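Structure in structure tokens, see below.
One protein chain omitted, others in place.
Right, subunit A next:
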Amino acid sequence: MSILIEKLSKDYGGAPVLSSISTSIAQGEFVAVLGASGCGKSTLLNIVAGLEPPTAGAVTVPAGGAAFMFQDAALLPWLTARANIELALQLRGVPRAQRKDQAQQLLELVHLGDAGSKRPHELSGGMRQRASLARALGQDKPVLLMDEPFAALDAITRDLLHEELERIWLAQRRTVLFVTHNVREAVRLGQRVLLLSSRPGRLAAQWDIDPLVRTDPAAQAALTQEITQALREEIRHHAH
């Protein structure tokens, strides 16, 4: 067991944002959390990351804690791509002598080996997200939390980054909790898809994604369709 969420609720003094969410995520599992805007999926991620306290319930994460990847790359603009990664290594306690080599390895892992000396504004959106992914991997935590990391990218770049993330996940088998509002993305990446309802965010449904679905376009399309229907049903509840 990697992450255990028990009866988690959150409110900011007014209406509840998250209501009694319970689930457990296995070590090395890739779980996609799907929901419309305002369903509290980012709040859920922030609570798991320890950035916000829950109002009620409990979250258990592995002792090492969790790495976090933001929707915008959140690279520090005054540092080069390499220095951004080195900062994460430094704050993790990696000795100075090893930082440069490790940062270079991480850059090469996301195919940015030659772009290490560039500053964030000199990188394209996709390259920034890859650098951000490299930094999150550099935190070397058992859990990787991703908050719509590819939402702002164009479709071509997003497809490539899906492959990139899948490749790295297959190689390293970290536990990933991936928040998105894109059904295709959730089906493409997740082993399991959790659907959150909106206002308050509750666990509305979940699907286990058979690995065979991924290689069968027809089955993938059918499942995407099914989940999209369920998501729309959730959204329609708010029409009245």
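Keep in mind that, in the parts below, a contact is a pair of C-beta atoms (placed from the backbone, for glycine too) under 8 Å apart; a residue touches a chain by one contact, two chains touch by 3 or more; residues count from 1.
We take it that contacts and distances are computed from a predicted model.
S.K.: Missing chain, UniProt name, options "Dehydrogenase", "ABC transporter permease", "phosphoenolpyruvate--glycerone phosphotransferase" or "Copper chaperone PCu(A)C": which is it?
M.R.: "ABC transporter permease"
S.K.: I'm checking contacts with the chain that's been left out. Which of A:L87, A:A205 or A:I235 qualifies?
M.R.: A:L87
S.K.: If the hidden chain were put back, which of A:S9, A:Q139, A:T180 or A:T224 would touch it?
M.R.: That would be A:Q139, which touches the missing chain.
S.K.: Which of A:S22, A:T60 or A:S124 sits in contact with the chain that's absent?
M.R.: Only one of A:S22, A:T60 or A:S124 touches the chain omitted from view, namely A:S124.
S.K.: Suppose we count only contacts with the excluded chain; which residues of subunit A make the list?
M.R.: Within subunit A, the residues touching the omitted chain are 49-51, 64-65, 67-68, 70, 72, 74, 76-78, 87-88, 91-92, 102, 105-106, 109, 111, 115, 119-122, 124-127, 130, 137-140, 142, 156-157, 160, 163-164, 167, 170-174.
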